[in-house]
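Heads up, one of the protein chains got dropped from this complex, but the rest are sitting where they should.
Let's look at subunit A:
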Amino acid sequence: MSALLWALIALPLGAGTVLALSGRRWNGYVPVAALATALAALGLAVAVAFARPQVSAPLFAGVRAGLRVDGLSAVMVVTVAAVTAAVLAFSAGEMGPGEDRGRFFGVMLLFAGAMLVTVTATTLALLLMAWELMGATSWALIGYWWRQPRRAQAADTAFLTTRTADLGLYLAAGAAMAGGVGSLRLDALSFAGGGWLHLVSAGVVVAALGKSAQLPFSFWLSRAMEGPSPVSALLHSAAMVAAGAYLLLRLHPLLTATGWAGPLVAWTGAVSALALGVVAAAQRDLKQLLAASTCAQLGFMVLAAGSRGVAAGTVQLVAHAAVKAGLFLAAGAWLTALGTQQLPALKGAARRLPPVGAAFTVGALTLAGLAPLSLWAAKDEVLAAALAESPGLYAVGLAAGAVSAVYSVKALWYVTRPQPVHPAVGPATGSAAGPAAPLDRSAVLPLWVLAAAAAVLGVLALPGPAHWLRALLGARGEPSPHPWEAGVSAAVALIVTGVMWWLLPRLPDSARAAAPWAAGWLHLERAAHALLVRPVMALARALAVFDDRVVDGAARQLARGGLALAGLAGRADDRGLDAAVGAVAAGARRLGSLARRPQTGVLHQYYAQAVVGFAVLTLIVLLVR
């Protein structure tokens, strides 16, 4: 059995590496190979979901790398594998033979494989490895079209933002070790002792919020739209952003253990759901609208995790994965066929490509939270958990639900309009009025599968299946929505949908693009630049100058000082010691020449000298005596 689990992660990671290294060499076969891998992984995922194997291997001293499939992981692996297979099936048509398919499909498989490891890891060390690998592969995917500088920049933004948050996991690992959880097992983290427990929770929460693009990290998801549509479809649904929500659901005992982390997470989720919902409603670009709606919908999962609604959060995660993957694939199909993702230019898009339009309609209606589709049911579960926690959370959540109907209807209204006679936009951006490229059959099937899943996954919230799911997740005793709650949310969604549908044609085009702060994603990226990026860069440049002038300057001065000292010593040597020696020599010479003076060689002078000498001697003798 354990071999199945190893195979589940080795297959996509191994095949992904091989494909990524192959480049364009086998461009024709790559999509088939990738899809086959994804389908095999799906089969393995279903198998391990039933078999529930558990494996581990030693990693560091006292820390093991463990994989285990429990109830939550079982749901996650199947979701991840299924969405990956659907997205890859769709991508075969999207990424034409002219693209570098080896790189694209290979990295997609690596990305999905990293997510599979993330949702099955039992220790923080292994989870962090997969978590960061996912970030790096997302960089490669977002920057797939690397010749355009803005896409490469977007990839950097996404990676750096998520890595900033990832530091939380490094901190949590160290704090867990310090707190006595030497094994770093996820299920033991809540037993960390002393004040370390708070540090572990804080680290985990920051990392999860960053990955899930919750406030204040949301902006990276907006930039992540620069990647190909299939990337968005996977990144926004079952992988990457879902990892943050998964981590919070997985570690809810940790959130409960601290006391403050649960409410903090719940409120962050609720506020993100509302604020990013408003951002979504203000977008004019379909992919940007969907991106902001991802943040908002993930807000519900985060809200659920913070309110001890594990089952609710899981249902929301699975249902949203199906909905959002389908919506992004549809948006991608229009982008490929019509060359635009601007909402005004997409008028009539749903009518030009009816198979895509139908799938998009189902997805958008689900996203709006209309009964009896899946997200309505899921959101009610979340709201029930929130109500059990605090009425304020419930109110914000309900408002966020109403906003989700606003942006969903906005998107739907545009694409289902009759085609304009005169296209509003120029040929540069393309228009729905232009000739639509035919759609591959292979692309339609995954769309419909996802749309069908989006519609019916709500059954997980029905009493019978809900009971089964709770038993599976070990989350018995979580609050279920009362009938009146379900009724209220259904009514809210229906009314908002109706009002929007009536209102939109009556609004002037300019008014449909709302406040600039909302359209600009709350200016979060600008704030990050102003508060972090620019000061850090300025500091770096200042330090580089400091390093050259002061640190190295000191070393150079020291060297120069040494030289000066040597010069001084040299001078002292020349003018002092050597001069003294010279002076002694000169003195000796002068004495010598003085001594030579009497030696004249003339006899009478010698006599005279002798007489003087005797006279002096005699004088001395006389005086001394």
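Worth pointing out:
Everything that follows uses one rule, which is that a residue touches a chain if its C-beta (ideal position, glycine included) is under 8 Å from a C-beta of that chain, and two chains touch if they have at least 3 such contacts; residues count from 1.
Assume contacts and distances are computed from a predicted model.
From the set "Probable chemoreceptor glutamine deamidase CheD", "NADH-quinone oxidoreductase subunit M", "Sarcosine oxidase subunit beta" or "Branched-chain amino acid ABC transporter permease", the protein name that UniProt assigns to the chain left out of the figure is "NADH-quinone oxidoreductase subunit M".
Here one chain is not drawn; of A:A3, A:L539, A:A566 or A:I620, the residue touching it is A:L539.
Here the missing chain is touched by one residue of A:A3, A:L462, A:A491 or A:A555, and it is A:A555. Touch with the chain that is not drawn comes from one residue among A:F60, A:W260, A:W468 or A:W501, which is A:F60. The residue touching the chain not shown here, chosen from A:L4, A:V46, A:A178 or A:A519, is A:A178. One chain of the complex is left out; on subunit A, the residues touching it are 23, 57-62, 125, 128-130, 132-133, 136, 139, 143, 146-149, 152-153, 155-156, 159-160, 163-164, 167, 170-171, 173-175, 177-178, 182, 184, 199, 536-537, 539-541, 543-544, 547, 551-552, 554-555, 559.
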